[in-house]
Structure formats: C-alpha cells, structure tokens
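Rather than the whole complex, this shows some of its chains in their spots.
All chains are identified by letter, namely A and B, in their written order; residue positions are counted from 1 within each chain.
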Amino acid sequence: MNASQDRLGPADYSATPRFAGPPTFGLLPRLDEVQAARPGAPIEVKILGVPFDSGVSYRPGARFGPAHIRQSSKLLRPYNQATGAAPFAAQQVADCGDLGVNPFDIDEAIAAVQANADELRADGAKLLTLGGDHTLALPNLRSVHRSHGKIAVLHLDAHLDTWDTYMGAPYTHGTPFRRASEEGLLDLARCMHIGIRGPVYGAEDLTDDEVLGFQIIRADEYEFTSVAAIVEQMRRRLGNAPVYLSVDIDVLDPAAAPGTGTPEAGGLTSRELLNTIRGLQGLNLVGAEIVEVAPAYDHAEITGIAAAHVGYEILSLWANRESAPSGPAGAFLTAD
Amino acid sequence: MNASQDRLGPADYSATPRFAGPPTFGLLPRLDEVQAARPGAPIEVKILGVPFDSGVSYRPGARFGPAHIRQSSKLLRPYNQATGAAPFAAQQVADCGDLGVNPFDIDEAIAAVQANADELRADGAKLLTLGGDHTLALPNLRSVHRSHGKIAVLHLDAHLDTWDTYMGAPYTHGTPFRRASEEGLLDLARCMHIGIRGPVYGAEDLTDDEVLGFQIIRADEYEFTSVAAIVEQMRRRLGNAPVYLSVDIDVLDPAAAPGTGTPEAGGLTSRELLNTIRGLQGLNLVGAEIVEVAPAYDHAEITGIAAAHVGYEILSLWANRESAPSGPAGAFLTAD
C-alpha cells in the first residue's frame, strides 16, 4: 500500500512563496499538526532541535543552530534527484520544535535530552536531532542503545571527540564518544570517524581512539583516494549493525562551513560530504544528528544550507530504507 | 473583571531558555494555540507577518523581515517598565504567522493583504502587521477605513511615501499614502509624517503632500526641539481620530537601522523613536504596521531588535488603552 498521498507534507509551494512558509525544517508540518491531521497514524521520522552549547570548548553559539538550520532549509524540495528518494512523501516526517534544556547545568541537560529522545522514539519514530553542540551525542546514543543494543557510530567530524576530560569536565563536546564507549553503548568493531584532521594532543589520542572502537578515515584520504573508495570502506566497517550517524558540521572545510566553533583547515567539500552520506543507502540507520552549527560565524547561511542538505540526505536514506540502492548514487556503491 | 491570568501568554521563561523558545513574536502563542486553549475567547491583538517586497525601489529583501523581527524579539519580557503596561497579560495577543502573497503580481498581493486583514479584524481584533515593504500600508488602510472611517495616519519614516508613480507603477512602497488619500481613506486634517529627511524630488513634493492631508515633522526637529515637544504637536494633530500607526524602520538613523532598503543619514535614535511612540498613549490607535526591515543589510540584529521593541511599545499602547497616562512615559504627556 502506498500511503504517501495521505501523509502531511510540506507547505504548498504553489500557494505560498517559500520565504513565507512555516519556520520548520523543510517547511514540513509541526508534530502537533501531524497529530491533528492524522490521529493515530505512525510518524516515521521526528526532527528535533536542541539549542544547547554549554559543552563547547572554543567558539560558542551553537545554541542558535536549530533555528538557523531551519531558516536555511526553506529551499528544500520533495524529490531527491541524486538518489530517487521522496523523503517527504515516502514517510511521515514531523518537526518537533526545540527542546529547551538548562544551559547552566550540563548534567541536567544531558538527562533531559536523553529522556526526551526516549519519549520521542517510544513509538518507533526515527529521530534526527539538530544541535546544539556535540555533547548531545551521548544522550542520543544512550537512547538508541536502549532500543537497538550496541551501536555502530558513523562519526563525520574534524575531531575525534574521544578525549577524556577538559578542565576536569567529563561531559563536553570533545568527549561524547569516549563516554559512550566506556558505557558500553558502542559496537567496538564497527565505529568509525570520517573527516578527521588537524593537530591532536599526541599519538596516544589515536591509539586510545582505536581501543575505544573507532577506525579513522582522515579528510586527506578524499584527496588521495575517492568518495567511492571511502564509501566502500565505510560500508565494510559498518556492516549490518544499527548505525547512528553523527555529523559535526566542522567535518566540512572552513570555506564551506565557517559557522562552527572549532574549525580546522583541510576539510571536506559539501559535495564530498553529501555523497558520503548517500553511501549509507541500505544500511540500518537508527538515528542521526547534525551538530555544531554556530550561526554567529556563518555567512549568507552557507553553513546552514550545508546542514540542511545533510538533513535532507538523512531523510532520504530513511525514505529509501526498504529499497535496493538505485539511481545515480548507486553508481559507486558496491554490493555489501 | 481581570481575566489576565486566563490569557495564554508567552512561553515559560523559567522552564525553557529564550533561545529555545517558539519562533513567534515575543515567544507569544500562535493563533491556533490560543484558539485551542481558549475557544471562543476574544483575541484582542493579532500579529501578522507579510513577507512581501516587490514594491521596493532600491535595496530589496524586506520579504525576510517578519522572520527576522520575530527572531530579534526573543528577549522581550512581559512588563513595560517605561509605561507600566503588561502587554502580554492585559490582552490576548496571538501570532498569526505569515501571509504568503504573490511576489510577481503587486495588485494580487495588495488584494490578498486587504482581504486577509478584513478577515483577521472581523472579530474586532487589532492587527499589527510586520512587513514586508511599505506597499502594505494601502491595503491595511483600506481595511481599517472600512471599519473606522476616515483615518488619521501617523507615519514615522524618512520618506513621504506620497509620490505618484515610479516607472509608471502606481502601487509601490513610495506611493501608499497618496493612493490612500486619493481613495478618501484619510482624515486630511489629522495625518502626519514624523522623521522626514533627505533630499526629495522638488518643493512640490512638500506642497502636494500637504494637500494630501499630511503635516511634516522633520527628523531635524529632534535636534532643535525635544521629544516632548514633538509628542505634544503629534497629539494635537491626531486628536481623537482613529489613528493608524505606520512605522517604516528607516525613520531610524542608518546607524540604528542599517537593515533597510532606502536609508537616509540624519535619522532618529531608537530612544527617540520609542519615546515618540509611547507618546500615543491614550489615543485611539486602530491598527499598526512595522515595515521595511531588510535583514540582508542588518548586523547583529540591531535593526530587528529596534523593530521588535517598536512592536512591543505598540502592544503596550493597546494594553494601556483604557487607562489614563501614567508611569514615566506620562512625564512628558500633556493632557489632551
């Protein structure tokens, strides 16, 4: 049965200009609108903003990220020509607005994010979180671990985020994956960073990271090999595990994403990033987040637009979930 | 009866940080939320965004004004210490979102704005429009004229906006008050511009303007006299007529409002503007609009914040409508 025509989609572009559309991601309906229009019907995907940045170690401001990504998502349209997905029609998507959490108490904030994720996901909906800073990864992983067991984290970032503490603080935007690993949330054979670059504290950062369960594909490998080769390696690593996708927007080069807190030269282009994410098609993606968009440092919404497109590709992956890889994106996908 | 505690107010600041609050003006409830929470109860004030800027003759971009003003209004709090008003509690205010109108057909847009204003105002609600460009003044005036008869326009602007045509076009952001006067919407003895400055086309612009029903207080008079004196003159001119307040944000100096389309040096400070508007206390304000906020030219939201505060003072005037002038603002008000 194709129920797509029943689903509540984005605002009608033929009746209202996009710039006059609702302040939701992709002009999609709010959660309460969906619930009113389709009482009892399943909501496959929920989008949530978490404007929290108290875990940031350098340039703050990601608390304004969710609103900025939504504002930058107004040009998204319903058909993904790169993958053939129709992410707004093939599934019911709803924008749940923002979760307000305490900026003065990191522990309280982490608990609130986790409780809220548990609740939003209780009906089986997949959750796409718009950050906020990377501290959010920990409560998000705790929540998906609860329902899916050991998680294969696919972490797109310039940084490892497996550091131990920062000024004595165990829960910051630089530590979520170490905490998650220590808490036993991760499938240690299946986690992976992509896009890593820039100086680190020492060689032990890399060896620690491996022990914590991660394989590294550095950003430089996009220079020396190809997106297709990286996607193949990524798919091999992730396998059939439940995958949580965590996209720190600073995986992009500062040229493409100035609006972030700890930029590092030598990053990915948005074209590389989008095609890498498309490479997840057919895998078991159980949740996702886009973090570290700091609008005060953005220009002309270029960071916000990149983040919005990342969100769109994630929705597309879920829309394509049941089908075999097809369309142009399939061109570089190896059978798994 | 004081029903204020029953009214649906802004988001609870103690439970959620302001930056995580809803994307409405002043974190106020949406129209549908009010209607659901208080079925049948009166809504005294409606706030509407009209993202239209096809009537702009120079720098466009006011189509993004409503979203920008709302984003810049998140710090507004419920008590006006300058006037003693509690604009969110003394009346039910609702944010009606944006009206999408056709950017490619000015006539169609004007008709849609008017029809929508008629509809929103049908229950007696007062309407505060967030533009969008000044073309909106005409349909807004047509609507208030319908229910209130001849209108005393209080027009705060750097420009007269009583020009005839521009490149042959009769309906643009430079012509609404001439059209309104020609259509018989205005009380010719009670209209007024405040803040006028910059070069005009010729001396006949001024004489024409007078014939169309307007008195002029130039921005320079703030230098040579005082806000109090200007307020007194303003109140004398407006008298007891139904007043429509039209605030073009370019009444402010470019230093205070860079984010606009036709800036002119030598304008008002935001302090002068807010105190001028407070001077309307006790008059019969039947509608209002804030126009010409063009975010692409704004910096750090300073234009948006000024516009948000103007909106707050307008809501405060309505909240104080029944009471005699009091509080600090009363200090410079003469009895009328």
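The working rule: a contact is a pair of C-beta atoms (placed from the backbone, for glycine too) under 8 Å apart; a residue touches a chain by one contact, two chains touch by 3 or more.
Since this is a predicted model, take the numbers as computed values, not measurements.
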*Subunit number of the complete homomer, 2 shown here*: 6
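What we mean here is this: only the chains that are shown with their structure count from here on.
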*Roughly how many whole angstrom separate the Cα centroids of chain A and chain B?*
41
*Can you name the residues of chain B that touch chain A in the complex?*
15-17, 19-23, 49, 51, 63-64, 67, 70-71, 97-103
